[in-house]
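Note that one protein chain is taken out, while the other chains of the complex remain in position.
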Amino acid sequence: MDATVTVNGTTYERDVEPRKLLIHFLRDDLDLTGSHIGCDTGNCGACSVILDGVLVKSCMLLAVQANGANIETVEGLSEDGELTPLQQAFNEHHALQCGYCTPGMLMSATALLRENPSPSEDEIKRGLQGNICRCTGYWNIVEAVKSVAK
Amino acid sequence: MNVSGERTFAAPRATVWQVLNDPASMAKTMPGVESFDIHDDRRWTANVKIPLGLGGLKMKVDMEKIEEREPEFAKLAVKGNGVGAMMNMETSFTLSDAEGGTAMAWSADVKIAGPVGSMGQRVLQPIVNQQVQHVLTALDGEVQEAMGNTG
Amino acid sequence: MLLREVEYAKPESVAEALELLAANDGARALAGGQTLVNVMKARAASPDMLVDLNGLEELKGIELAGDGTLSIGAMTTYSELMSSAEAKARPILGEVAATIADVQVRNRGTIGGNVCSNDPTNHLPPLMVAVGARMTIVGAGGEREVAAEEFFLGVYLTAVGPGELLTRISIPAGKKDGFAAVTLGAEGTCICNAAASVNGAVRVALGCVDAVPVVLTAESPEEVADAVRAASLMPPSDVHASSEYRIHLAEVLATRAAQEAAGR
Partner (left out) sequence: MTQASETTLAPAPVEVQKGWAGQSVKRKEDKRLLQGEGVFVDDIKRHGMGYLHFVRSPYAHAHITRVDVSAAEAIDGVYGTLTGEEVAALTDPFFQISSVPGANIKDFSLAVGKVRYVGEPVVAVVAETRELARDASELVEVDFEPLAAVVDARTAQDSDTPVLHDDAGGNLMWSGLYSWGDLDAAFAEADRVVKIPELHFHRFNSTPLECDGALVEFNRGVGQWTIHTNNQFPGFAAIMMGPAMKVGLDKLRFVTQDIGGGFGNKITSHPQLVVCCLLARKLNRPVQWTEWRTDFHLSMSHGNERWFQDTEVAVKDDGTLLGFRTKALDDAGAWLRYEPLGGVIWAQVTPGMYRWRHIELDFTQVATNKAPVSPNRGYSRMQHLWFTERVIDIVARELGLDPVEVRKKNYIRAEDMPYETPNGCVYDSGDYAGMLDLALELIDYGAIPAKRAEAEARGKRLGVGIGSTLDSGTNNFGQSRLINPELQFSGNNEVATVKLDIFGEIVVTLGTTPQGQGHETTAAQVVADILNCSVDDVHVRAGHDSYWNSHAGFSGTYASQFAVTGLSAVKGATDMLAAEIKKLAGAVFGGVPPEALELADGGVRIKESPDAFLPFMACGAIVNANNAGLPEDLDVTLNCRYVYRPPFEVPDVETKKGNLTLTYATQIHVAVVEIDPETGAYEIVDYAAVDDCGKRINPQIVEGQVMGATAQAIGAAIHETYEYDEDGNLLTPNFYDYHVPHALDMPPLATGALESPSPFTPLGTKGMGEGGGAGIHAVCAAIQDATGAIVTDSHNPYQRVWRLLHEAQA
């Protein structure tokens, strides 16, 4: 089936099997390997992307469902290598170690801050509840997001 | 997983026994049965697509009667082989005359393996119970039908 | 992770969706996909066709009638329910929706999808039964309304038959509601949950203890525990809770939900 998708400003037109998950479409068909897969039950959030302005887990969407949609992934956050304030804060606060959950964390935090520029610590934790990390214990991630909140 | 219970049928024991030992009617009690073939009066195979709400679970079910004491007790070995799940079950039932018909005490030791197991016990156990209820209800129907024929 | 081959259709209207569902008994409606797609990943059971309901405006929207009755479109997401002013008329709805899974799931997961998948640990089946919701089901034979306690038939099985769709859920006016759960981690999957609503007598619905919500009534919150014991529940046992422990949790949570409802 036809899937015409705009990702980080570039429009792609592909023919995809209906059964192909959006996360596989991004990683395998478009070679945008920034978003990751960490589970097979929709729990871990490593595949989180922003679809038409809404934060979603791309492992629970079919690629054909994204036909005509506008998707933002981690690769589209920074402009030609210039880290955003949020990415800079992750570096400052050692909010990542292996980096496998980081793309999902950045997309969730980005969506949170767009909706609520000055979230409380509890609101930050709720905003990241759908993103599992096994290296940091989350404390530095919450601090990094807090430091960017207005 | 052990599941058991009692059920009374408004029918004489002989009729209930006859239905329980007729592979054709037993096959019809299987959930989502699509086809079956009878090898002999002790062994038969049914192809089923168990309706799981969100989709069908295709399975080839081989039944074999391994013990029998007419007309009161029988034990069956059931092997279900499908891609979504493998099932090994041993089930037995005891019939006794009861007020208004026949009382059947049944029990089953169900072993499930394969992908459906990865859905978690809290979903799996209710699904198994549902299929058992389906078989019992269908059995009721078969018994009534058998009553109808002989009536 | 890798689904079986499946067909996909995106109807323009409810009518077209019904045609597609009626034409193929292996077809299933795809709402938010937050349960269905995961079941398909496990390849335990797979539909032959997915009929995508996203984009059908007829199934969206939350209306508050003069008498306080709420009418919620089946494709309303949890996030929309949480932020809806109308839904504040029955506060428990938004409060419970806010504890379901996480932001990403709440942005896609729908009210209709939750009740139609009827996973025994879901939050909404017991809540809908407790508040006395009524489900509007549409099919070839026209439209009918089913009360919540008749709606849930089994795991992934509801009154919505082949070729039919749940279009709306209407919830009577009321405020005196409660919900209590013991979950896997903070606001995680429910190990046991209970919803309650007080309208004169106490009406309680228990989740996680059977394939469908178990309905109980009592005169007052204090008698709810007895009602639970009297129901002789036979809940499943799993790694998180034995049957015996789940029955105990049901007693405690039913009482707490009833007390919360009475206190409102």
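Some notes on this structure:
Labels for the chains are A, B and C, by order of writing; each one numbers its residues from 1.
Basically, a contact is a pair of C-beta atoms (placed from the backbone, for glycine too) under 8 Å apart; a residue touches a chain by one contact, two chains touch by 3 or more.
Fair warning: this is a prediction, and the values are worked out from it, not measured in the lab.
Across the entire complex, contacts from the unshown chain go to A, B, C. Only one of B:12, B:71 or B:117 touches the absent chain when the whole complex is considered: B:117. Within the entire complex, the positions of chain B that touch the omitted partner chain are 83, 86, 88, 111-114, 117-121.
Listed for chain A, the residues touching the missing chain in the whole complex are 17, 19-20, 24, 27-28, 31-41, 43-44, 46, 73-75, 77-78, 81, 83, 87, 90-92, 94, 96-103, 106, 124-126, 128-142.
Where chain C meets the chain that is not shown, the touching residues are 1-5, 42-43, 102, 182, 184-189, 191, 238-242, 245, 248-249, 252-253.
As a convention for this text, only the chains that are shown with their structure count from here on.
Each chain gets a centre from the mean of its Cα atoms; for chain A and chain C, those two points are 28 Å apart. Taking each chain's centre as the mean of its C-alpha atoms, chain B lies 31 Å from chain C. We define each chain's centre as the mean of its Cα atoms; on that basis chain A and chain B are separated by 48 Å. Along chain B, no residue makes contact with two or more other chains.
The multi-chain contact residues of chain C, meaning those touching 2 or more other chains, are 42. Remark: chain C residues 1-8, 10, 32-34, 37-38, 41-42, 50, 52, 54, 101-105, 107-108, 186-187 touch chain A in the complex. The touching residues of chain A, counted against chain C in their complex, run 1, 17-19, 21, 37, 40-42, 45, 48, 54-57, 59-62, 64-65, 108, 111-112, 126-127, 129-131. Only residues 50-57, 83-85, 115-116, 118-123, 125-127, 129-130 of chain B touch chain C when the two sit together in their complex.
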